[in-house]
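Structure incoming, see below.
A single protein chain has been omitted from the complex, and every remaining protein chain is retained in its original position.
Here the chain labels run A, B and C in written order, and each chain numbers its own residues starting at 1.
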Amino acid sequence: MTELRAVGIGKRFAGVRALDDVTLDFPGGAVTALMGENGAGKSTLIKIINGDYRPDGGQVVLDGAPLALHAPADARRAGIRVIPQEPEIVPHVSVAENVYIGALPRKAGRAFDRAGLRARVREDLRRLGFERVLDPDTLGSRLTPAQRQLVEILRALTTDAKVIAFDEPTSSLSENEVEALFALIRRLREQGLAVVYVSHRMQEIFRIADRIAVLRDGGLVGVRDVDRTDEAEIVRMMVGRDLSDMFAREHSATDEVVLEVDAVTTDDVRDVGLTVRAGEVVALAGLVGAGRSELAGAIVGDLPIRSGQVRVAGRPVRLRRPRDAVRAGMGYAPEERKAQALLMERSVRDNISLVVLDRLRRLRFVRRAEERRLTREYVDRLNVRTPDIEHEVRKLSGGNQQKVVLARWLARRPKVLILDEPTRGIDVGAKAEIYHLIDDLARAGVAILVISSELPEVLGLADRVVVMQNGRVTGELDRSQATEEAILELAMAEDLSTTVQEGSA
Amino acid sequence: SSGKESTSTNTSKKVSGKISIAYLQKQGDQQYFIDEAQGAQAKAKQLGDVDVKVVNLGNDTSKAVSETQAAIAQKTTGVIIVPPDPAVGPQIVQTVAAAKVALLSSDDQICKTGTDPSKCPKDQLVPRVGFSGTQMGTQVGQRAGEEFKKAGWKAADTAIIAAWKQDVTVCTDRVVAAQSAFEQAAGTKVRVVKVGTDNTPPDAQSKTSAAVSGNRSVKHWVVWGCNDENVSGAVNALQNAGYKAADIDGVGLGAYLACKDWGSGKQTGMKAALFINGYDVGGLAVQTMVDYLRGGKAMPQEAFAPTKMVDPTNWRQSGVKCT
Amino acid sequence: MTRTTTSREPVDAEPKEGVPRRILTAIGPQNISLVAALIVVVAIFTFLNSGYLTWSNVQVIGEAATVAGLLAVVQTVVIICGAMDISVGSQAGVASVISAMAFMSTGHDPFLGIAAAIGVGIVAGLLNGLVIVYGRVNPVIATLATLAAYKGVAQLISGGRAQGFVLGDDLFIFIARGRIAGLPVQVCILLVVALAIHLMLKYTDVGRNIYAIGGNDTAARLAGININKYLIAVYALAGIIAALAGIILTARTGSGQPTSGSEGLELQSITAAALGGAALKGGKGGVAGTLLAVLLLGALNNGLNVVGVNTFWQNVAQGALLVIAVIIQQRRTGERAVGLPT
Partner (left out) sequence: MTRTTTSREPVDAEPKEGVPRRILTAIGPQNISLVAALIVVVAIFTFLNSGYLTWSNVQVIGEAATVAGLLAVVQTVVIICGAMDISVGSQAGVASVISAMAFMSTGHDPFLGIAAAIGVGIVAGLLNGLVIVYGRVNPVIATLATLAAYKGVAQLISGGRAQGFVLGDDLFIFIARGRIAGLPVQVCILLVVALAIHLMLKYTDVGRNIYAIGGNDTAARLAGININKYLIAVYALAGIIAALAGIILTARTGSGQPTSGSEGLELQSITAAALGGAALKGGKGGVAGTLLAVLLLGALNNGLNVVGVNTFWQNVAQGALLVIAVIIQQRRTGERAVGLPT
C-alpha cells in the first residue's frame, strides 16, 4: 500500500521560518488531517509535497523512494495531486477544460477530444451529485467561489493518483457539497490512496479524518488517532492553551433600525427585504448559489438594483457605485479576499488603510505616523501574524490575509458592516477572536450582516437568521428558533421533494 | 499561374479623355514631398481633365508594391513613383508593364533590370524627373568647401559632421558625394564625424550633441546632411554646445528650415542651403506624364528641375517659401 | 506571475440560448461586429468609388495585408500566452535580408535561401524565448530590446542596403505574382498558416494548453504543463512565421530589405490581434477574429487610398474608425462602464 513520507522538511522565507524539520507520514487507505493555526505551515508543507516549493532541507519519500520534485509536473507524474487553498481557475475556457487541464483527452495524434471530454465531465458531475450546481460548458470567469472550489475538487479525479491532498476544500462550500465531497474522499480511501486533508472546521475533521497531525509555528506538535482524541485536545495542541466561550454572545440589539433592504430585485435576486438594527447581528444563510453574495453586492452598490430600495438609518441611499455605500456608512468585506479585496503586492499597511485614507489625510497628504499607528493597532487587535506592517500581503498565510481584510473595515468604523464568509480559512483560535470582535462591534452599536455557509457559526453568532434560496428569502428565524435542521429546511425548501444526496451512498 | 507572364514594354497609345495619375511618394509627410504633391496637384488642375491621386508610402518598399498594384486595379493611366528604396524598382517596372501602364520615376532613379541604378545600363533606366542625389551632394560639398576656405580654418582643428539616416541609400549617396566635392573645393581632407539620425531635427540635435562631446578639441565645424532637418538640428546642437555662429559652416539641403533661421535675422551657423523646389518637381513630373499620354511625346530619360544654392542674402528672391 | 481572476465581473444576464443565438455564438459576438464593420466599410467605399469592390482590387487588398496578416496571426498566439512579441518586424527584416543573400551566394537556389531565412527565424525566436523565460526579462522589454538588436543585425549584415535580386527566379516570382485557383499565392500562404494555427489552437491539446497558460499560469503550472517549453516554442513559432513574412517581403520587393517594409509591423500585428478579440492579459483570442481584423484594417487602408483621401486625413480617419468599431463592438456586450475594459 502507498505511503507518503515527509522527512525532516524545513522551509524558510525571508524573515519567516515556515517549516522546521517536519517528519510526518501519510499512510495509504487513511485520511490524515493537517491542522494548525493560520500560518502554521500547512499550505507550505502541501506545496512542498506538490513540488511547488522546494524545501531547504529534507525529502519527500513515496513508497520508500525519495522523489526529485522540481516542479508540480514531477509530483503529478509520481501520482501526487493537490487541491490548493486558493482555487486556480482558467477564466476563458469551459469548466470541462478547467477540470481536465493538463490532462486533456486526446484522439488520434494530438487532436483534442472535445466531445469525449464533455461526456467525461458530465459523468463525473453526476457521480458526485454536482450536476445541478455546475455546468461543464460555463466559462471559468463566470463561476462563483463555491463553484470554483468544486472545479478544483473535480480535478482530483482526473488522474490516477496515489496521494491526494486537499487544502481547505470546503471553506466556501455548504452542507450539500461537503457531503458529496466526503463521499468522494471515503471512496478514495477505500481505493487505498493516501489522503491529506486540511481544514479549520473541527466537526468536519472528526467526521472524515482517521488521524490528525497538528502543526504549530512550522513544527510538528503531534499526531493523534481520531478515535483517541477530542476537539479540546486538538485545540490545545494547536494554540497551546484552552479555548472556551467560543460562541458566547450576549444579546445587544437595540430597536434602532440601521439597515433596511426593501423589496430589492436584481438580476439574480428577487424581492428581498430585511432589516438589521444597531447592535444586532443578522446572519444570511443558504446553500451555494442561493444569491446571498449577489444580494450583498447589490446592497453595497456594486451590482445594479432593478427595483426596490436600500435605506441606512432611515435615509434612502442612491446606490450607483460602491462609493455611495461607503459614504453612507456601510462596510463590506467580500467573500473572495484575493480577487476582490486585497492588493496582493502592497504592504499590510497599505491594505488596511485603504478605506480610511480620507480620514488620515491633511491637504491630501497622508499622515504617515498616524497611519502606522492605526495599522499597528488593528494588526494587534486582530492578531495578524506578520513580521511587520510593511510586509507584502501575498506573503501572508491565507487566514492572516483574511484578517487584513477585516482589519480594513474595522478601521473605518462603519454603521453597517456586511461580512461575506468572514471566517473563511481562519483557524479556531482566530475564529474565536473574530467572533469576539463581531460581538464587540455589535455592542458598540454597529449593525452587522454576516453571510456564512458554516452553520455552527450562523447559530453561534446571529440574533436572527435570514435564509435564502434561489434568490429569494424563504424564511427568517429568531435566535431561539434557529437550529441546523430548521435552517437547512428553509435553505432547501424547494428542493425537498427531489433527492440531492446520491453521492453520499 | 506562375506569375511569369511575358512583360512587354510600354506601348505608347494615346489616351483621350480623363487621365488619372497615381503619385506614389516615399516619406509623404516630409515637407519637401508635401510641396511636391501640391505642385503635382496644381499642375493637374491647370492642365484640366487630369486627376492626380497622391499616396504616402512612408519608408515601406512593400507598400510601394501594393500601392502600385492598387493603382493598376483602379485603372490608373500613369504611375509616378518616388521609391522608398531603388531596389524595389524592377518589381514596380514589371508590375506596371504587365498592366501596360505608363511609369515615371520622380526624385530617385530606378532601374528596370537591377536593384542598383548606378550600375544600370543607360537604356534600362526608367525615365526620371527630379534632382540627382549625387549632384545635390556635390553642390552642398562644394559650397561647404568654399565657405571653409573663405573662413581660413585649418584642417587640423576642423571636423565635419555628416548627419543622415544611415539605412536610407539615397541619403548615403548625397553625403558621400558631398565629401568628395568638399575635398576638391577645399583642397584638403578634413576628418568626418558620421552621425546616424532618424532624419528629424530633435534626433539630429541630440545625436550631434553627443558626438560633439566626444570631440571637444575641434574648434570649427562643417555640417552637412541628408536634408535640412539634419543640418538644422546639428547646427542647433553646436550652437547650444557653445560654438559661435562664426565657427560653424552648415550647408542645408532643402532650405525650408534654414530659412527660419535666416528670417529671424540672428547670427546663425547655417551658412547656406541648397534650395530644391519640390513644387516644381511635382509639376514637371505631371506635365511629362501627361505629355506622354496625350501627345505620345517620349519621356526624357532624365529631366532635372533647377536647384539653387541660397544663403541669408538671397533666399527671399529665390522663391523659398517659409512657413 | 499569478493572475487573480476577478470573480464577479459586473456583467448582466447570461444570454439565452436559441438557434439564432447559437449561430451567433459560433461566430462569436466579437467577430460579428467585425463582420458588420467590414460590411459598412466596404459599402461606404463601394458607394464612393465603383472600382473598390472589384476582384482585382480585392486581390490587391489581400496581397497588401499578407505580411502584416501573418505576423498578426502568430502575434495572436503569443498574446494568448499572455506575452507579446514586439520584435516580429525586425525578425522579418533579418529573414528578408538573409533569404536574398543566401539565395545569391548559393548560386540562385531559392530553397536554400528560404531554408536559411527560416533557420535564422527559429534562432531569433528561440533567443527571444530563452531571454524571457530564463533571463526573467519581461516579454515587452525583452522583445523591445531584440526589436532594436535584430534591426541592427539586419542592417549590419546588409550594410543598410537592399540585398540581392530574386526576381530572376521562378519560385520567387511565383510567390510574388503567382495565382493558385485565381487566388494570389501570398494570400494562399496566409490562409494555410492561419488555418494551421487555428486548428492547433482550437483542436489540439497543445492549443488548449496555450489558452490555459495565458488564462492562469499558476493553474497551468500546478496541472503539470511545462510552461517554459510552451513559451519558448511559441516564440520560436513566431520566429518561423516572421521569417516566412520576410521571405514574402523579399519576393514582393524583389530584394532583401533590412528595414524597409518591416518597420511598424509590430504595432500593426498587435492592433489586429487586439481588435480581433485577443485580450492583452492573455487567455483569450482567436485566429478568426484576428484575420477579420486584418481584413478590416486592410480594406480601410486600401479604401482611403482608392477614394484618394489625403495622408493626414487618413491618419485621423483610421484612428477614429478604429475607435468607433471597438465602441460599437463593446456597446453590444452591454458591459457596465466601470474601470478599465479588457
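Keep this in mind: a contact is a pair of C-beta atoms (placed from the backbone, for glycine too) under 8 Å apart; a residue touches a chain by one contact, two chains touch by 3 or more.
Computed from a predicted model, the values in this text were never measured in an experiment.
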(request) For the chain that is not shown, enumerate the shown chains it touches in the whole assembly. (result) A, B, C
(request) Kindly state which of the options C:188, C:233 or C:326 is in contact with the chain not pictured. (result) C:326
(message) Just to verify: which one of A:21, A:271, A:345 or A:484 makes contact with the chain not shown?
(response) A:345
(request) Using the touch definition up top, pick the residue from C:35, C:196 or C:338 that touches the left-out chain. (result) C:338
(request) Check each of B:45, B:149, B:194 or B:316 against the chain that is not shown and name the one that touches it. (result) B:194
(request) Over the whole complex, note the residues of chain C touching the chain we left out. (result) 1, 3-4, 6-8, 81-83, 131-142, 144-153, 155-156, 160, 213, 217, 220-221, 227-228, 231, 267, 270-271, 274-275, 279-281, 311-320, 322-323, 326-327, 330-331, 333, 335, 337-342
(request) Extract the touching residues of chain B with respect to the undisplayed chain. (result) 29-31, 34, 165-167, 193-196, 198-203, 205-207, 209-216, 229, 232-233, 236, 240-242, 256-257, 260-261, 263-264, 266, 323
(request) Quickly run down the residues of chain A that touch the omitted chain. (result) 12, 14-17, 37, 71, 217-218, 239-240, 300, 302, 321-323, 325-327, 332, 334, 339-346, 350, 353-355, 357-358, 360-361, 364-366, 368, 376, 379-380, 383-389, 408
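Convention: only the chains that are shown with their structure count from here on.
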(message) Need the central chain here, defined by C-alpha centroid distance to the all-chain C-alpha centroid.
(response) C
(message) If you average the CA coordinates per chain, which chain's centre is most distant from that of chain B?
(response) A
(request) With chain centres taken as the means of their Cα atoms, state the distance from chain A to chain C in Å. (result) 42
(request) Indicate the whole-number Å distance between the mean C-alpha point of chain B and the mean C-alpha point of chain C. (result) 34
(request) Would you kindly tell me how far, in whole Å, the mean C-alpha position of chain B lies from that of chain A? (result) 71
